[in-house]
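Sending over a structure as structure tokens; questions will come in a sec.
Only one protein chain is missing; all other protein chains are in place.
Lettered A and B in written order, each chain numbered from 1.
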Amino acid sequence: MNDIKGMIKELSKFEKGKLYQNDFLLTWDKTLDELKQVLTIAECLKTMREKNISPRAFDSGLAVSIFRDNSTRTRFSFSSAANLLGMAVQELDEKKSQIAHGETVRETANMISFLTDVIGIRDDMFLGAGHTYMKEVAEALQAGFEDGVLPKRTTIVNLQCDVDHPTQSMSDLLHLKNHFGGIENLKGKKIAMTWAYSPSYGKPLSVPQGIIGLMTRLGMEVHLAAPKKYDLIPDVMDIAATNAKESGGSFTFSNDMSDAFKDADIVYPKSWAPYSVMEKRTDLLKKSDDAGLKDLERSCLEQNSFYKDWVCNEDKMKLTKKGKALYMHCLPADISGVSCKDGEVSKEVFEKYRVDTYKEASYKPYVIAAMMFSSQFKDPAKKLTELVERASARSL
Amino acid sequence: MNDIKGMIKELSKFEKGKLYQNDFLLTWDKTLDELKQVLTIAECLKTMREKNISPRAFDSGLAVSIFRDNSTRTRFSFSSAANLLGMAVQELDEKKSQIAHGETVRETANMISFLTDVIGIRDDMFLGAGHTYMKEVAEALQAGFEDGVLPKRTTIVNLQCDVDHPTQSMSDLLHLKNHFGGIENLKGKKIAMTWAYSPSYGKPLSVPQGIIGLMTRLGMEVHLAAPKKYDLIPDVMDIAATNAKESGGSFTFSNDMSDAFKDADIVYPKSWAPYSVMEKRTDLLKKSDDAGLKDLERSCLEQNSFYKDWVCNEDKMKLTKKGKALYMHCLPADISGVSCKDGEVSKEVFEKYRVDTYKEASYKPYVIAAMMFSSQFKDPAKKLTELVERASARSL
Partner (left out) sequence: MNDIKGMIKELSKFEKGKLYQNDFLLTWDKTLDELKQVLTIAECLKTMREKNISPRAFDSGLAVSIFRDNSTRTRFSFSSAANLLGMAVQELDEKKSQIAHGETVRETANMISFLTDVIGIRDDMFLGAGHTYMKEVAEALQAGFEDGVLPKRTTIVNLQCDVDHPTQSMSDLLHLKNHFGGIENLKGKKIAMTWAYSPSYGKPLSVPQGIIGLMTRLGMEVHLAAPKKYDLIPDVMDIAATNAKESGGSFTFSNDMSDAFKDADIVYPKSWAPYSVMEKRTDLLKKSDDAGLKDLERSCLEQNSFYKDWVCNEDKMKLTKKGKALYMHCLPADISGVSCKDGEVSKEVFEKYRVDTYKEASYKPYVIAAMMFSSQFKDPAKKLTELVERASARSL
């Protein structure tokens, strides 16, 4: 119980900021204090549940999910988070809805929100679309609230867009916090966010973007590495650079995986599609140009295949600090000899860190719950105290 | 709190009737007092939630939904209502079930109801089918209860059938009650329920039928207008005429939209398919005659196109009482220049009343919850009093 009280005390020290009645779309929209609050709430909820103290803050309420792409772990994380706080999940399945009947985003946003507390959205397929869509929904919810249509400002949690993947990067950060014994210990640590070969194409940019956009806030040495042409969205690169300057860390980009791995404390090797390919793909998807998409896939896979040596294997790991960098991945990873012939990571390296990656993933439900919690309650520390004092059992 | 007490007091004055352990299939099966009770419960639940007093009357329980047609707002309204009262939604997805294995309606009705309190059904595609199906399910539930198979009489809420759309018309009525300051103020008001042009075909008849079947109960002057051949089900026309006579209102039918709009207090312009087309369509759907359906669609759209002037625009609105009639729509509307080239309503008119239509829609979750509540509790006023006295917070 002591550490829960300690966490709540820590939480009450931060500048409150603007989390309340607000959306969580991009980590770089938030102050560092706001991000730390979310992490602290996440840890507090996790500890409470583990000690069988129910964090159920809602007696009823809906958490709506909109998945415009397949998902296992984010879907389950969202459900777990909503359920933990007492909300039921209602999915907006766009195929089963009447949205095609000419309903606008504004209208749908209102129609699904009369008794809805939170909406989680995953929309990462189209470059330039996902974040834009979330902002459109957010504006509709704000207007609905101001017009008296909605009883409260329903808030949004970004479950992955074309620009950022904040529930992933914040879970990753919580994993690092625990691994290195505190956020302050991350200062000066080197993280290598690198591209890695995969026999697939069209993987979103939001994970590497989320990582460089967040880890540069903490005084870390963030090294991004990818083959030529495998760029990320330029705006996000700029944000990372600015962040690094402000936090006293650094942000570098190279085309050399080994250089990035050298003396790294943390490595995050992961495939993504080149920015320009994603742009072309977005155009072709919009036009439903199947032949064009096939062509693009073929040429893209061919281009990928020049970089099969961008694999995280034991040799590469030896380059890292004492050969013992922490390997990270958002999962599922493309593992050579397991899920594909040649992939992002060798079987040996992945197996060594497998349990670590599972733990990394285990933070996500709590990070999402914390994002929900901080958007719903003006004074989260006070509400957590109430929950701790209520001391309902989660399970009999 | 005072108005909640006032509502409960009002509620206890009505003749109780037969809402308890009963289905809500058609508004004209209910007495006016029963309908008023449902509206009062709906308002009470809405106010309670807005004041953060939890109306959760169930600690557990299932609300089963059966959607035989796509739906956004009704699906979310049903989920919201069930959740508000403490029930979890379990959808019967007929594609994922073994119903095709030769299971009868009677058997399925029992199999899904062992721990189910309420079943919501939407079945509006086939003329002559939806209401019939609901009655078949109702009989099976009654027999299951009497045979000792089911521990209670699971009840049905009609979420739209071929004949009526009571959750829509009752929400519309609650909107009117609030707009005009009381049900009694609707006496003598003129409502124009008119057909409107839409570049689609096959829209159900249940909304206009629901409106003329309900609004004629309240002493209103109900004007139905549609082009020749765009009839509704004759039986429902008869019911509306009888209702009007009994309530001291009137019911007229013409082929003149402008005449209907003239001096109207309320206008409800909406597209629907001609009764005879729905009959043909039902036959073709049953035969899976795709070519026949295409032909029917083509000829029907061609016929529709003669009536593009059946649009609710600013000129038409000028005909209404002081040019200020309340515009209503069940949404989504076909808006000229927004969701289609020519539609049911001009952009200008819709935009002027957009927030009103959203508010109109916002009553539906509470109307459904009230239908559930009144079917589950013999003395709703007493139960609401218990809930108010319990004073649990909906959200911490």
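Convention: contacts are C-beta pairs under 8 Å (C-beta built on N, C-alpha and C of every residue); 3 or more make two chains touch, one makes a residue touch a chain.
Not measured: the values here are computed from a predicted model.
*Asks:* Which one, B:Thr72, B:Thr194 or B:Gln376, makes contact with the chain that was left out?
*Replies:* Touches the omitted chain: B:Gln376.
*Asks:* Just to verify: which one of A:Cys300, A:Ala361 or A:Leu384 makes contact with the chain not shown?
*Replies:* Final answer for the missing-chain contact: A:Ala361.
*Asks:* Name every residue on chain A in touch with the hidden partner chain.
*Replies:* 49-50, 54, 56, 67, 70-73, 75-77, 79-80, 83-86, 88-89, 200, 331-332, 334-335, 338-340, 355, 358-359, 361-362, 364-365, 392-396
*Asks:* Mind pulling the chain B residues that touch the left-out chain?
*Replies:* Touching the missing chain: residues 57-62, 64, 88, 90, 92, 96-99, 101-104, 107-108, 110-112, 114-117, 144, 147-151, 376-377, 383, 386-387.
Just so it is clear, only the chains that are shown with their structure count from here on.
*Asks:* Just curious, how far off is chain B from chain A if you go by their C-alpha centres, in Å?
*Replies:* 41
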